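Contents: one structure, followed by commentary.
Of the protein chains in this complex, one is absent; all others appear in place.
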Amino acid sequence: MSILLTDKSKIMVQGITGREGRYHAQHMQDYGHNIVAGTSPGHGGEWVLDGKVPIFDTVEEAKKSTGADTSVVFVPAYHAFDAILESIDAGIQLIVCITEGIPIMDMLKVRRVLAGKECYLVGPNSPGIITPGQAKAGIIPGDIAIPGKVGIVSRSGTLTYEVALALKRVGIGVSTCIGIGGDPVIGTSFVDCLELFEDDPHTDQVIIVGEIGGNEEEKAAEFVVNEMTKPVCAYIAGKSAPENRRMGHAGAIIEGNTGTAQSKIAAFRQAGVKVVSFPEEIVSLITTS
Amino acid sequence: MSILLTDKSKIMVQGITGREGRYHAQHMQDYGHNIVAGTSPGHGGEWVLDGKVPIFDTVEEAKKSTGADTSVVFVPAYHAFDAILESIDAGIQLIVCITEGIPIMDMLKVRRVLAGKECYLVGPNSPGIITPGQAKAGIIPGDIAIPGKVGIVSRSGTLTYEVALALKRVGIGVSTCIGIGGDPVIGTSFVDCLELFEDDPHTDQVIIVGEIGGNEEEKAAEFVVNEMTKPVCAYIAGKSAPENRRMGHAGAIIEGNTGTAQSKIAAFRQAGVKVVSFPEEIVSLITTS
Amino acid sequence: MKLHEYQSKSYFNREDIPIPRSRIASTPAEAKQIAAEIGYPVVLKAQVLVGGRGKAGGILLVKDENDLDPAANDILNSKIKGISVQRILVEQAINFTQEIYLGITVDRALAQPVIILSASGGVEIEELAIHHPNRIIRTAIDPLLGLQPYMVRAMASHIGLDYDLWKPLLHIALSLWKLFDQLDATLVEINPLVITTDKELLALDGKMTIDDNALYRQEDFLELTDQAVETPAEQEARKFCLSYIQLSGHIGCMVNGAGLAMATMDCIQQAGGEPANFLDIGGGANADKVQAALRIILSDENVRAVLINIFGGITRCDEVAKGLISILPENTRNLPFIIRLEGTNAEEGRNLLAQVPNLLIAENLMQAAEMAVHAAERAMV
Partner (left out) sequence: MKLHEYQSKSYFNREDIPIPRSRIASTPAEAKQIAAEIGYPVVLKAQVLVGGRGKAGGILLVKDENDLDPAANDILNSKIKGISVQRILVEQAINFTQEIYLGITVDRALAQPVIILSASGGVEIEELAIHHPNRIIRTAIDPLLGLQPYMVRAMASHIGLDYDLWKPLLHIALSLWKLFDQLDATLVEINPLVITTDKELLALDGKMTIDDNALYRQEDFLELTDQAVETPAEQEARKFCLSYIQLSGHIGCMVNGAGLAMATMDCIQQAGGEPANFLDIGGGANADKVQAALRIILSDENVRAVLINIFGGITRCDEVAKGLISILPENTRNLPFIIRLEGTNAEEGRNLLAQVPNLLIAENLMQAAEMAVHAAERAMV
């Protein structure tokens, strides 16, 4: 029926007393009724969301007391490294990091810590995940998608909304919609999500929304060829972008010919993935069964 | 017929152009004829041991060219961290570190890197390993043991010799003799070795030579109770030592009642492990079949 | 944030990475004095943050005092790829026998830092990367452990570096890692790292880029930022935390979200127009921020039409509408505005805008792009 997030998910919010954290916790609660806890050091023992959700000082206590398995991170960028490590250490299975502006070295270290662990980190700089009709974790507006069988995975927040809403307007529903975040170093990749969608009996087809930079799309194309049975289509933003200002020669040496919209589109087409030229066009490629 | 080291082992020596490295490489070669390479930065392309063994600049090259699977580390203490990491990174399966005086923080980091890797690090500050009649890796004199079915694992170098020689004098042979090193933080533990001996069809009984400090012996006793079918006996050095000068209160908090000769002897006796009161006495506990 | 060559070299110097003698000058007179102290021949190097400055005439060799003034004048009065040169580095000229490439950056695909070494450095390194990738060796670095000596030795061995130079290379590589790690760099690069005729390693050029996200904990660079050359529009954008890049088209655009901003530009191009800029107002922008963003767009004389594309998540469409209304008095050229509002408070936003004349409301992204291209074409007539 979905990947990563369901109506059974027990969600906690890290930074629930901040402006963003409180606001979106309320929206998540209204949508899925599955917010079980929040954390905010020094606020342990207080209650939020109409006095129904307890706050804890630490993730460890929140997990122990409420069985939280998912955490949505809203803390400021300079606390995010610590907050993510805290959730990993506490054994949270899904961490959705909304925070943007996290230093890249922090994320390199987080990735190193995550290696080999049974934990999905979505983001940072992610709009979150929504499983329409069931639950949402993050800031994706609840009304942009209806339940259905199309999976969406995207590097861009607003483009995700764009695609989901376009589907909704023609009555097509979504199994799960995941914004993996647009930062150079992120946790869960396109390939990770494709793997999950391929294994999800309730997803029939998958939309990838990519953008220039990095080689996640190229790797996704390779995965589609080798491992996917379900149809995949894509949109890539950035065809008109001026040539990527690379990081010195080193960037060119590392990235070679990957990273441009052209290379990504070519890779997808070679993998049999249809690529549209503007977001709303994607609707034309979805077969409603 | 043995654990960790056999006549099939392909041994390389890290630091083969140093005084100790060269001297012991020759002895290992005379004993087992299975030294396949040495490393010494800047000496790549040279040959040692009567011009029969090639030197390489790096472990990676040595492994690629000779298939080395075992490395014996003789480099100075301030290079040892780098040398051990180099061998781990190159995929060496058994690293025997003879070097003593390695800072404890370096070893903590090495242990962290080793976690989850298929690699045994014996030592540091180890006299090495000898599988009598087959091979030796390290500085254990070749003539102190004869082939047989008794496994020896010891934290002390010279006490290892003491026990092996005592057995030899009464005609009892050894499957493999391992000096795990006396430093506070080491790679392969008593328990690791007991596990290997338990699984080795050619080892009938095991001798543990322990000493005061840490709780490796206590953990070994627990393992003997829960996992071992083969008889184990032990000698613990340090009964007469003045009370351990612990590290502040922290040491006491961490170690609690473990660490003394008394606690170790008690743990072993409770586990059905016979404990002798001086090294040579161990011979009386070995049953010759 | 990119550092100038002279800034990078001052960090190299701090870590005892050998560099040629050099100092920075803003006038030919200063340059002459420095050259006299250093001794001729010297090299004058324009301090601009763009690649290929050598080919663009930004590096000149000066053999003696007579040649200095004209050369210094030449560079200081020039523009390199549109950037006017404010400072030159006056540097001891070095004789060398080989150019090596050494750099550390982030490999996004591996999510690890990588160190890169090649026996053939210099300006042709990117060509080499394409045609002879095996002559460039890269090694991934565990970000928790850091660069280890054995990795550098393996690389030195791989490129066949003379053993006498292993120790200096090791020192330089470890120092470079230290800078990368401690300064939150995303790039540290020495190209070329030369072998001098005296058989020593010397960093002849240096590039460093600092992670903008980490500037809050890198106090060194808060000062340096002021020295960077930014256009007034870029300075204004940075002040309001807007992500703005000026381009050469006629359609100004203001969008929330980098992906949607790119998609908007793509749609403009697809509809036959050219975007005048990339401008992402980020998430949750208020009316003031919207006003500032639109002011930057209006200040661009190339702009003939303004496309506003907002898909509100955190961003509230009514705030955007308020910002838009507040800037209208400054629209002295009467540029047409095309607006597409979707998502959070879109209805309220559209209501606010209903009373504003001369606004074109679009239903979706592609339509908005087409309307904008149309409007710009009419405006150009």
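Chains here go by letter, A, B and C, matching the order in which they are written, and residues are numbered from 1 within each.
To be clear about the criterion, a residue touches a chain if its C-beta (ideal position, glycine included) is under 8 Å from a C-beta of that chain, and two chains touch if they have at least 3 such contacts.
These numbers come from a predicted model, not from an experiment.
Which of B:C119, B:I146, B:V185 or B:L285 touches the chain that is not shown?
Of the listed residues, the one touching the omitted chain is B:V185.
Hey, which of A:V59, A:L114 or A:A166 is the one touching the hidden chain?
Result: among the candidates, A:V59 touches the missing chain.
Going by the contact rule already stated, which one of B:Q14, B:S71, B:S87 or B:S156 would touch the omitted chain in the full complex?
Only one listed residue reaches the unshown chain, and that is B:S156.
Even though one chain is hidden, which residues of chain A still touch it in the full complex?
Counting only chain A, the missing chain is touched by 41-42, 44, 57-61, 79, 82-83, 85-86, 89, 109, 113.
Footprint of the hidden chain on chain B, which residues?
With respect to the unshown chain, the touching residues of chain B are 20, 77-78, 100-105, 107-109, 111-113, 127, 139-141, 144, 154-159, 161-162, 165-166, 182, 184-185, 209, 211-215, 219, 235, 237-242, 247-256, 277-281.
For chain C, which residues touch the unseen chain?
Its contact residues with the unshown chain are 144-145.
Keep in mind that, in the parts below, only the chains that are shown with their structure count from here on.
Pick one for the touching-chains graph, please: line, ring, star, complete, other.
Contact pattern: an open line, chains touching in sequence.
Taking each chain's centre as the mean of its CA atoms, which one is farthest from the centre of chain B?
Farthest chain from chain B, going by C-alpha centroids: C.
Could you tell me the distance, in whole angstrom, between the mean C-alpha positions of chain A and chain B?
The separation of the two C-alpha centroids amounts to 48 Å.
Express in whole angstrom the distance between the two chain centres, defined as the mean CA positions of chain A and chain C.
Distance between chain centres, rounded to whole Å: 28 Å.
On chain B, where are the residues touching two or more other chains?
Within chain B, no residue touches at least two other chains.
Got the chain C residues that touch at least 2 other chains?
Only 142 qualify.
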